[in-house]
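Removed: one protein chain of the complex. Kept in place: all other protein chains.
When the chains are written out, they are named A and B in that same order, and each has its own residue count from 1.
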Amino acid sequence: MDTFTLFIILLAIPLLTALAAFTCQLLGTPRAVLTAVHSVGSTLLLLVSLFAVWTVYQQGELLAGHNWLHLDGLSSLFLAILGVIGFITGIYSIGYMNHELEEGEVSLKSLGTYYGFFHLFLFTMLLVITSNNLILMWAAIEATTLSSAFLVGLYGQQSSLEAAWKYIIICTVGVAFGLYGTVLVYANAANVMPNPGDAIFWSEVLKHASLLDSSLMHLAFIFVLIGFGTKTGLFPMHAWLPDAHSEAPSPTSALLSAVLLNCALLVIIRYAILISAAIGPEFPQGLLLVFGLLSVAVAAFLILVQRDMKRLLAYSSVENMGLIAVALGIGGPLGIFAAMLHTLNHSLGKTLLFCGSGNVLLKYGTRDMNAVKGLLRVAPLSGALFAGGALALGGMPPFNLFLSEFMTVTAGIRAGHLWLVLLLLALLTIVLAGLVRMIVMSVLGKQPDNVSKGELGWQTTAPLAVLMVLMVLMGTHIPQPLQQLLKQATTIVLNGDQAGISELHALEQQLPGATNGAEKTALNTVLNTATNTASHSSAQEMSRE
Amino acid sequence: METIALATMLLPFIGALLIALSPQRYAKVLCTAFALLATLGMGWLALSYLGSGKTDVTIPLYSFGHTQIFGFVIDRVSTLIGFAVVSLGFLISLYSCGYLTALNREHPHDGSNRYYALLLIFIGAMAGLTLSSTILGQLLFFEITGGCSWGLIGYYQSPKSLRSALKALIVTHIASVGLYLAAAWLFAKTGTFELTAIAQLSDADKLVVFGGILFAAWGKSAQLPLHMWLPDAMEAPTPVSAYLHAASMVKVGVYIFARAIMSSDTVPHQIGVVGVVMATITMVYGFLMYLPQKDMKRLLAYSTIAQLSYIFLALSMSTFNSEMAFDAGVAYIFNHAYAKSLFFLVAGALSYACGTRMLPKLRGMLKSMPLLGIGFCVAAMAIAGVPPFNGFFSKFPLFAAGFSLTGEHWWLMPLLIVALIESVASFAWLLMWFGRTVPGEPSPELASAQPLPLSMKLVLLVLIVMSLVSSVIAANWLN
């Protein structure tokens, strides 16, 4: 199959599923048909995205559609997250929404809307990940807001509409900043590049990054970070996040937190690579460090005082995104690797918890932790998984988040940020306290009289169990292909940082016979590409002088 | 050897998973069986170590790239302490089978799957921690024990116990920051997590790594200023207190400190001085806090704090190149584990039989429940360090090593005298309570006491014997 076809199939699946769901809604077909359309769409998306990731893994970078579409090691990591989390939340949605339908919380018509926008949302996020066109990247981020706003306001209550409005206004405005940053980069690139037509493609601009104007790039990164940072949920632009996450249906909350925030983060990383190549990494890294640390600090204290379970989880997303930003800000191969790993780990953990909170909502009809008591007795399996997930999110071993948090700490020490690391560890302790408080309040204790005992069926518990298994696996032994994927992503972010790449390379060389031929070739390809790019740009720098 | 070690560490985790999946009535049987298997595994490991002529081995187990993430170290210290924590885990789970039943007068309650599963995970984590050859492995199990202790201390789910559990978790987690720092620092400077790499560090780096480890150790071993979680943690079911707060969790701190000292040929003097001074201060504080206590468990908690200070004292002194002090410290960990568990389990047996553990209400133990009377007596003597009980054989070399060091380090003298006074005073205080509670006519509570189940009696008996002979085992094993 040629690359372009792969991209088209990948993008067409969610789009067609969305159209099919909307058609079903218009025709008024029964629930079973709608569910079938949704399940088929989710499953196909999982398979094709994993296939695409595998292709990148084997062949290296993919470019298609006159440079418009692009997948490399970095974006395929995010694509893998999208495929897996999309599938898991998709399965969970069936159980969850059926239950809501039977309770009369939503009508069959809104169920069609839900499934339609669910896949449309996935499509827009897919577009963000695969886009190589800077303007399209921005437009796709904007489109994610528009497509998910209806999911947030699905219940149509006063509070959910309010959340949707805040979401749409804050994010569109934020992303308008992103547009401004995009325009600055694009305009500057178009002026200085030999072929202005190529100035719109990320991969092309990167090759000529050293020609860009320094002061404009400083300005551009500020705009980009504020703009897409709004979407990533970095403090102080995070105001929409707790509202939207808490009011959305739980599977949507999971999707927002585990995939959407990452997509926006991916765009920030793309610009950080570009602008670091133009003006050196100090400025982008410094900004990321400051915003990240502030996010962690503010979110840690807000986690501690929340009464609403889903708001608490939403602040935890702010905290984790901040942590990733800090890891990126620390930089170096270890810091970036930690950031990549944490992105993946956080997605798994947060999906588990948001789906778990969905079970709580279905059981108790509220998210108020003062009313939700004794989940462990009401639904032992959900309760145990929820508690385990919360501990994992607090950074307890043997779960995966411990590993990436520890790596961040190590990277920080290595880079000489001793006080920053101590502060970070203190803040993470506060976060742990907040999460344990949530377990104590909701999972433990006596069950209230008006809540019946028992689980809600496999569709709402199996996804949680699968996630838990994945988290323990990722915490104890990261599978070899995934390690390679993470390394490829790291190499791309390092972009030509010779010292960093050779450090990573050294790490790779030391692998005791674990890498077989194919993997090694793939990695070497990536390494070589990166090295070539680096020498290319340095050569240009010289010629300019 | 690798297989045995791996099995010993993993069996409890597998057992915990099984318990989580099986119905409640099998939980206690499964827990005891798997704990027994782990104990046998640890015994086998120790024997094969002995059989190999006591040659120390390090087995790398799991690496990322060239960096060793986890491995086992099998030497005289790890096998000794590993055996103590796992075998006590088995004894505690056996004891729990009798204790956590509806017949219990203080807490009539059948032990749930959660209890037994967490206990097993704890045993597994302790086995892993003692055998770990990397600081990352230590950190991993350090955190797991913290998480389990939270679940076990808050087991009864009363608001007070949950608060205490959270306190224990948070305080030990703050302490773990030290270990995080030490691990990251070690990796940043040497590119490895292996504990033996500490020896390669420069003095300034050593100061950071040891400082971090000492801080973490203080937190887990409930030393000033991170001691406040331990007395509150007495809300836990008594077998849990016995295991966590006498045998295992509090020993994590001193063990990682001992392991770090072993791995490094020289230790910065500042660490030794700070360790000695803080140990003496904590010791005095622990003793002063004995005085107002009426609840037997709270008394034992403060006694544990003071006893752990002795271990810190011994280990810190060993940094001044005193092999004897080091051996005394390690033997102290071993001996104290058995003696203090006995003491806690006697307290538990009193709760079970009489429904109270308030000392003023207990009188005439020897007459109504001779086993408990003897157990109380043995435990008190062992803790106070009266020969021929095991406490004596770890306290004596401690002081001997300390006084021989005073020639070089005169400032140790006053501190050692303070420790000696504390030792005598705590003996006197324990004797006072012994006199009030053990002899004489039974108080109403003891007169109406119900008989103990066989499993609890058996465990008490084993521990009484161990309180006598453990020092012999330790001394022979270490030399």
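Keep in mind that, in the parts below, a contact is a pair of C-beta atoms (placed from the backbone, for glycine too) under 8 Å apart; a residue touches a chain by one contact, two chains touch by 3 or more.
Methods note: contacts and distances are computed from a predicted model.
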| item | value |
| --- | --- |
| UniProt protein name of the chain not shown, from "Cytochrome C", "Hydrogenase 4 membrane subunit", "Peptide/nickel transport system ATP-binding protein" or "L-lactate dehydrogenase complex protein LldG" | "Hydrogenase 4 membrane subunit" |
| Contact list for the unshown chain, restricted to visible chains | A |
| Residue among A:Ile169, A:Ala426 or A:Val469 touching the omitted chain | A:Ile169 |
| Residue of A:His38, A:His119, A:Arg270 or A:Arg311 touching the missing chain in the full complex | A:Arg311 |
| Residue among A:Val183, A:Leu423, A:Ala465 or A:Leu482 touching the omitted chain | A:Val183 |
| Hidden partner chain, touching residue among A:Glu100, A:Glu142, A:Glu319 or A:Glu405 | A:Glu142 |
| Interface with the unshown chain - residue positions in subunit A | 135-136, 139, 142-143, 146, 149, 153, 156-159, 161-166, 168-169, 172-173, 176, 179-180, 183-184, 186-188, 190-191, 196-197, 199-200, 213, 215-216, 219, 242-243, 246-247, 302, 305-306, 308, 311 |
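Heads up, the rule we're going with is that only the chains that are shown with their structure count from here on.
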| item | value |
| --- | --- |
| Length of the line joining the C-alpha centres of subunit A and subunit B, rounded to whole Å | 43 |
| For the subunit B and subunit A complex, residues of the former touching the latter | 20, 62-67, 114, 136, 139-141, 143-144, 146-147, 150, 154, 157, 162, 165-166, 169-170, 173-174, 177, 180-181, 183-185, 187-188 |
| Complex contacts: residues of subunit A adjacent to subunit B | 376, 384, 391, 395-398, 402, 406, 409-410, 412-414, 421-422, 425-426, 429, 432-433, 436-437, 440, 444-446, 477, 483, 507-508, 510-512 |
